[in-house]
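See structure below.
Excluded from the complex is one protein chain; the other protein chains are retained at their positions.
Order of writing sets the chain letters: A and B. Residues in each chain are counted from 1.
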């Protein structure tokens, strides 16, 4: 299952330096790559590792061409990290070719559902009345498509993904196992100490080229829809509340929670474990650090953070205790300043 | 699929001002409602929007009746938000009438299970030995009910909900896709650097009218049961540890974690991403802000918070660095105070 360097450059471009016939058995990280493996150096700051890696060949930027060539074969690319990404796609397609489309006879497909050309449907999947599956889509085992749900062309749903009634997925989306699209948003009216359910009448609309990680949930809207833009990438175990809007090409790391009716711009990033409160707006190109709580709208692009710094426990205990007196400490400093201003002659 | 204003008031009450024959096509948010849509104004502070909305009709409190009537049709209700909640229920029932009960022939139902009247069971569901499903309950596709599990009357389990052996759900509960009731609690005894499993011999008991969000988990108790009270509302991706007790009508937002043997009172709320540590008690009517860590018991009702304020990253870095010196800073202020008390004559 090897490929030659020449075959790689033929498929993906770049300038080849060295032996086109060199056989590459695997793609590997720089630190552990072996003589028959291909690795990459994305940035000049990793240049020192060029001389220490045992990789059989390297993908490098133009600035490192001479350094890499002095030790062996390399592919010179404008953006080695992007080249590497495309190489992983090509490599996977070569080694794990997609299986022929097949609708498993055990799947439960409603007679009013529409199944496009070249669709695969796995064992025990359930396709509800009026649901539509676009051409080339792959529906994994145990997936459930609700009434009038829509899966766009060439989208891939891994095992046991739920797409609720009337929810819509764009083209070329990838949904990992356990994803839940279109559960009810969390809406209740208080009434004499009890909660009265607000039925969630909206749906979820997801754009093209969206990837959604394992066990992530996107709730349906209360009245309007919850909307996820094109090219959005969501990691695992993320919660997206009802009526949230996420702009195109925004990415969120694992364990993020976005409360209802938050509007997040395009090209944003949200770090792992961050919480975005509801009914607020983030502008385009806002970056939120991991574990940060967004409590107000942010109108300017930039990086925003709020996280208690880790420390050894004893130091933390001392500083945390002081923190609970911080307002008081500030008053004490103000009193000192006034006392000194009043009582001490300037030197 | 429209309904007239008159039909709405006939069904739900309230005082109708204007044309009973006005046709309502959809319920809509105030800001985006159109001429054939119905919206609501819950509070007097949104009064200014009455004049700007394009909604065909409004649900308003008595105090806003004149203002609303001056622009068109309205329904006057004591509590417009509650009225709206009930309207969503009526609207959904009118537009998506429940399907006739049906047990899918693909479901795997143990001969010793009891299935009540008017029960629906979806494709590929598994109902274990001795399990009981109360009258009118709806078990979605791919649900798994364990040995001797009990689902109360009229409860709804959406797709792939697991209810473990001997766990009990009350009546009229709603469980969204991916919920796991009755996985083992996290209990191990240390032994020479390894962990010895403590089998979890308790179960989970859930009251009536409980709603549980997608992919939320409630673990079984170690010896006694984990207990969730009546009317509790849990959002998505929540973790409830073993032997936790949650009082009636408490609500928790998404991504909350409650550690083992915590006891949470009735009518509490827990904000998104908050963590409640184990073996502590929250009184009734305690409200925990989002992303707050509850590290001690709380005996008084009220709102409690602990969260690092978000800031632009540069400001955060500076303040966080200072925070790690805060205990020292407090000592420096104390030294200044003593120095001044000793060395400066009072003016």
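In this section, a residue touches a chain if its C-beta (ideal position, glycine included) is under 8 Å from a C-beta of that chain, and two chains touch if they have at least 3 such contacts.
Just so you know, these numbers come straight off a predicted model, no measurement behind them.
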item: Residue among A:88, A:112 or A:191 touching the omitted chain; value: A:88
item: Sole residue of B:41, B:210, B:237 or B:270 that reaches the chain not shown, by the stated touch rule; value: B:237
item: Chain not shown: contacting residue from A:32, A:70 or A:342; value: A:32
item: Sites on chain B contacted by the missing partner chain, in the whole complex; value: 108, 124, 126, 142, 144, 160, 162, 165, 178, 180, 183-184, 186-191, 193-201, 215, 217, 219, 222-224, 237, 239, 241, 255, 257, 259, 273, 275, 277, 288-289, 292-296, 302-309, 311, 315, 318-319, 321-323, 325-326, 329, 332-333, 336, 339-340, 342-344
item: Residues belonging to chain A that touch the chain removed from view; value: 26-29, 32, 79, 81-82, 84-86, 88-89, 91-92, 96, 104, 106, 122-124, 140-142, 158-160, 174, 176-178, 209, 211, 213-215, 231, 233, 235-237, 249, 251, 253-255, 267, 272-273, 290-291, 307-313, 316-317, 320-321, 323-327, 329-330, 333, 336-337, 340, 344-347
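Rule of thumb we're sticking to: only the chains that are shown with their structure count from here on.
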item: Chain A and chain B, separation of their C-alpha mean positions in angstrom; value: 25
